[in-house]
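The complex appears here minus one protein chain, its other protein chains still in place.
The chains carry the letters A, B and C, assigned in the order they are written, with residues numbered from 1 in each.
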Amino acid sequence: MFKKLLVANRGTIAIRIIRACRELGISTVAVYSTADKDALHVRMADESVCIGPPAAEDSYMNIPAILSAATTFGADAVHPGYGFLSENGDFAEACQRSGLSFVGPRARHIRLMGDKPRARRIMKRAGVPVLPGSEGTGVTELREAQADAKRLGYPVLIKAAAGGGGKGMRIVRDGAELTRLFPQAQGESELSFNSRKMYLEKYLERVRHVEFQILADLHRNAIHLGERDCSIQRRHQKLIEESPCPILTARLREKMGKAAVRAAEVVGYSNVGTVEFLLAGGGVFYFIEMNTRIQVEHGVTEMVTGVDLVKESIRMAMGEKLGLKQRQVKFDGASMEFRIYAEDPERHIPSPGVVTNHHPPGGLGVRVETALYDGYRVPVQYDPLIAKLIVHAETRPEVIARAKAALREYVIDGIKTNIPLHLKILQDPDFNRGEFSTDFLSRYVPAEPEAAHHAPVSKAS
Amino acid sequence: MFKKLLVANRGTIAIRIIRACRELGISTVAVYSTADKDALHVRMADESVCIGPPAAEDSYMNIPAILSAATTFGADAVHPGYGFLSENGDFAEACQRSGLSFVGPRARHIRLMGDKPRARRIMKRAGVPVLPGSEGTGVTELREAQADAKRLGYPVLIKAAAGGGGKGMRIVRDGAELTRLFPQAQGESELSFNSRKMYLEKYLERVRHVEFQILADLHRNAIHLGERDCSIQRRHQKLIEESPCPILTARLREKMGKAAVRAAEVVGYSNVGTVEFLLAGGGVFYFIEMNTRIQVEHGVTEMVTGVDLVKESIRMAMGEKLGLKQRQVKFDGASMEFRIYAEDPERHIPSPGVVTNHHPPGGLGVRVETALYDGYRVPVQYDPLIAKLIVHAETRPEVIARAKAALREYVIDGIKTNIPLHLKILQDPDFNRGEFSTDFLSRYVPAEPEAAHHAPVSKAS
Amino acid sequence: MPANDQARRRVVVAERHGEQMEVRELKTLLVLMRDYGLVELEIEDKKGKVRLVRGGGRASVDVTEAGSEAHVAARAGSPIKMAMRHVEATEEEGSKAAGRIELAPNQKLIESPMVGTFYRAGSPDAAPFVEEGSSVRKGQPLCIIEAMKMMNEIESPAAGRVVRIIAENGNPIEYGQPLMIIEVI
Partner (left out) sequence: MPANDQARRRVVVAERHGEQMEVRELKTLLVLMRDYGLVELEIEDKKGKVRLVRGGGRASVDVTEAGSEAHVAARAGSPIKMAMRHVEATEEEGSKAAGRIELAPNQKLIESPMVGTFYRAGSPDAAPFVEEGSSVRKGQPLCIIEAMKMMNEIESPAAGRVVRIIAENGNPIEYGQPLMIIEVI
């Protein structure tokens, strides 16, 4: 068992890790920037160390400072949480080199999954479906594009291989459109990115973001803990996640779950991780990427499976064997997570400030993960995620009813939050029916130019 | 479905009922005394009505005022919670007469179970084991006592039939002691209660308080939802309750559960109720009484079974059929409830006052039921129970670890609470082993004269 | 709560804190200040000097409640009341915040002794028992509170004149809710 663990993060996930350590009897060291000296994680940890000025690169992403804090204060393990250094292979490696256990996968797995084209190639070879697209470095000639389009099947999306932001992007529904639009798109690409290289991929009209939670030990045992539907998202920000996905059949769940486990097994992955898929109509799904860390939304999986993912990640890092077989994983009821952001619900801009009144909801099936307290000043420097409300009940409609009650009880005065937006979504008939795709939020929040129809998905954590 | 429900209670249980109603889409009317005008239940309910001055008999136990409030404000149902009017058959009957649905059992079941000797007789006849004792109205002659003692087997307890408070009470271990102590006890009884009638019962040395949760509909279907061990108690106050009982075998659970269901079935009981047993060594158990209402500790049963007891009590009162068969009841993990009292942990006296800082714990497996908020003034007039911390985890040791972490996070400033006592108990080796009986708390809190070895049990809610 | 009780409460606070000012007591004062939206609080001592200044704080203090301004001020500043922004506004505030009641020394406030429905007359067709300006004898019926289908006559506690009828005919009435003001002769 680890004796002392340094939490290389802040906010709700730092609190989550500290609580797990307390339960495991591991003492904790919090690190913080000067902007976070009054943060709750600093107060909750057994020890705390200021590691630098407010800018994340000088503090929470400052590898030497964190390693120095860990060794100076005698920690034997480091938990990176999510964001910051959590998917930095160099950090994982540096920890190991300094004699610190890194709570997460091996450095090479972080690097492998961070290299998206390489991960795609490996998955494809392993028989995990990936979104069909042009091979190699892309196409320059119309006839190459025609061949690719024919192979992929219409509709297809033309993208500039060199760029993003919607420039050089066209949705093409048949051969005639391709002949007409390919040169246009290429012209735009040339103007914007000085490149005539184009990339074609299968265009999916209404997709859901469905991801599978992986849990794997260091002894090549891997299981999945079911899925999370994270389709309610806006740009790089997921807003509501739920498990189970309301449209997944048991058969499809098994099929996708197997693909997810295969994705982990084929590389010999260990610790917690998430395999993200796009789910299209007719039960067709495609691998997007694998996140090699605990996710923000891990809580909903904990609610329906009863597995404490943060404790498990620590146990796995200590070399313990997986205590659970795939067939022993039981799913109980339904759960949703509501991310509470310190933001103006009308204008969708951050709203930092002092929390003058904090009254979280409580009661049966209501879990709050937050770093807020009465009088806390939400700093401007970091992610505006200030709380997660996680609700669990027997059925999805009961989860929705309970969530409405809890969100109405929630009091966070002094700053603006997106609680009103959550309440609006909970009234939406399509949301209540479970019928939505990744574009759902555009009906409630101003649309923005998106790099591609599913681009936002891949960056959301 | 009810349209509007009047909550005839205050504090945490009122909050609990209001939350359940919100989830069911039932509008709520809170009632309050002038001492409770700033209480959270008043703020949370859709409507609120002041029904009288602070004294409970003039407000929360004032039947005409509550019925007038219900009819004036157009409620169609009344939930009594626990305490106050919850076990008052006249109130249940008056509700029905006023056209209001009473969320609870029928008036006659409340009255029947309130008449302890009658309940004992019925249970005995139905084959539910009751604590063996003198028959009829008691004994006056030594030879009658000798006959009873012989039948019961030593040790026996001599009690004054007419009174309580330890007067006229003797533990007797053999015939010689009986001959010597019976006249003494009788003399004391005569002095104190002006009565020579004595009552003998089997004396149990180390017993646990184990109760079974009953759920029954109006169509004669009844099931149990497992047990709660409530042995950690002091006088009339339970402090920690848990489920499952750490020493119960599956076989004994089934046997006791069956006895509990039989107790409910034999009288045609409906709604929620609790059958309380004393559990002695060797798996011997005795019926003590049945509580005909929701219990303070219902939460631990909710955590391990996933059944929302308050919602179910409302559904049962509406005449819905039980949706669950006995064999479908699943038990998952372990749960404990820690009652937080506003009291001086050293002197065990109430500590009312203003809560100047309130920060409840949160996270996985941590449920808080409270009516506190920052700035709330805990009134002097009512029960000092201000919060319930309910913890759930896979195993009992994990529950204990999680509870310690949560109790350490809990901040209630401005008043004194018994949180330090809870933390002491959680360190106790016997508690950790699950080895304790109803006298456990005497090692942490000053002993008091008790009416009988199990008397405190019967009044604890 | 009548105005003179409010005044007395202030003095009580002053006395209590005059002797020794512990941090704990200070905190109580601070909570009061916050809850009642005070920007300034000055207390001198036994029997002397109380200064309370309210500002445009968030607990918009001049929302007052029938009976006691303190009551509603506290409610307006309460966590859950704040939470109600998220929900449909309850009507409660509108109906109950009847405004501050000022009583002259010779005036008596008639408060409801029970929960029920307020009626100004003995039956729907009958004339009201009293109007504003009516002279009343001690013991004369002023109004009816119907509770549980019982008509409870509320009698005048003194001889005098009805100066104000506060409650609305046919409306639900709480315990302690102001009904009318009588000027004692």
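Throughout what follows, contacts are C-beta pairs under 8 Å (C-beta built on N, C-alpha and C of every residue); 3 or more make two chains touch, one makes a residue touch a chain.
Since the structure is predicted, the reported quantities are computational estimates derived from the model, not experimental observations.
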Contact with the hidden chain (one of A:A69, A:L225 or A:I240): A:A69
Identified contact with the non-displayed chain, of B:S192, B:N221, B:N357 or B:N432: B:N357
Absent chain, residues of chain A that touch it: 34, 37-38, 40, 43-44, 46-53, 59, 64-65, 67-69, 71-73, 98, 354, 356, 373-375, 377, 414
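The criterion applied here is as follows: only the chains that are shown with their structure count from here on.
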Centroid comparison with chain C (C-alpha atoms), farthest chain: A
Chain centroid nearest the full-protein CA centroid: B
Chain A and chain C: spacing of chain centres that average the CA atoms, whole Å: 54
Per-residue overlap in chain B, given as positions that touch at least 2 other chains: 44, 373-374
Per-residue multi-chain contacts in chain C, two or more chains: 79-80
